[in-house]
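Accompanying notes for the structure given below.
Note that one protein chain is taken out, while the other chains of the complex remain in position.
Let's look at chain A:
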């Protein structure tokens, strides 16, 4: 046990004390907020100094009217089409909206001309304005008063509430849960790959530099392997811990700085669509907050840590075995498939099945089978998992990593002493069978 501890300590300190560790740890989480902040800054900068763009409207029906905004002014000066096109070409107008004579029951042929591609927002805004006008016109013709109609317009919103056996009622919202499942699943996926690779590189280093011979004359190969896996895992956990602290600090700072300006932009987006009314107290935002409050974060974090570590241990042992079987990282490629495939299945399954419907059959299996459960289960975790599923999945994951460690140790103890021989799946199978 003492010796495993020595190995863990060496693996941990030799990585954490490197300058590159400090650099990567500090820079990585800064990159995302920095990029986000940069774009927000550009966007806000744009809003502060809006350039008014004039759009010429050639309406052959003499029917339509589009309200100008801060950014776009619509000119209805009855300019001939060719003249209007010339104005666009020469830069006098930002764009030209041509509405040919229409059969209002089947509007078509409406065209927007411009030098630069217009934004989606602008096109949607114009479409909505035209649509509303056409609808009004058609209602008049049918003898309906649009004002009365709009008075009858009703909005229905279904609130989803989960009932559990203890009688608690929880508001659920797929969006929040989706985001949580999405991030925690991807985090585990990345963690397994990044740190699994470090294990593999470490084993290859010890093997190819022949330190291994001295090491295994002092310590059992199994202890060495386990020490390495735990040591590197601890590096990963340290890194994530620092990230969580950094991310929340930096995000809080950025949001605090930009927060004042944010609502304006929200309003701008909202103004162009129909959900302006949604900003009522009973809105999606309020509901999302309610959902976040209802999520059992202690349980979620504990589940995350369990699958985080479980998945890492399960795959880490396999990475160690691959490192032991080869002489160089390039040779390792041929053995990566058994690791990559289940991880990819878990990753794809997370998006296709688990996040879409956490209670479906594929979701169940993805979150139970040890090779996919670390990622699969995280997709379900924030929705609340039935105790039976959770215990079954956890039990299988523990069994799974004990099994993978056992398999890996058999490959490892023979592989580390074999040099210069081409190893293939057949030889590995022979090692597994040997006593």
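Annotations
Here is the rule we use: contacts are C-beta pairs under 8 Å (C-beta built on N, C-alpha and C of every residue); 3 or more make two chains touch, one makes a residue touch a chain; residues count from 1.
What we mean here is this: contacts and distances are computed from a predicted model.
Protein name for the hidden chain, per its UniProt entry and selected from "ABC-2 type transport system ATP-binding protein", "Amino acid ABC transporter membrane protein 1, PAAT family", "Anti-sigma factor" or "Heme exporter protein B": "ABC-2 type transport system ATP-binding protein". Of the candidate positions A:218, A:249 or A:333, contact with the unshown chain belongs to A:218.
Across A:62, A:77, A:209 or A:361, the residue that sits in touch with the chain not pictured is A:209.
Taking the whole complex into account, chain A touches the unshown chain at residues 3, 6, 10, 14, 18, 205-206, 209-220, 417, 419.
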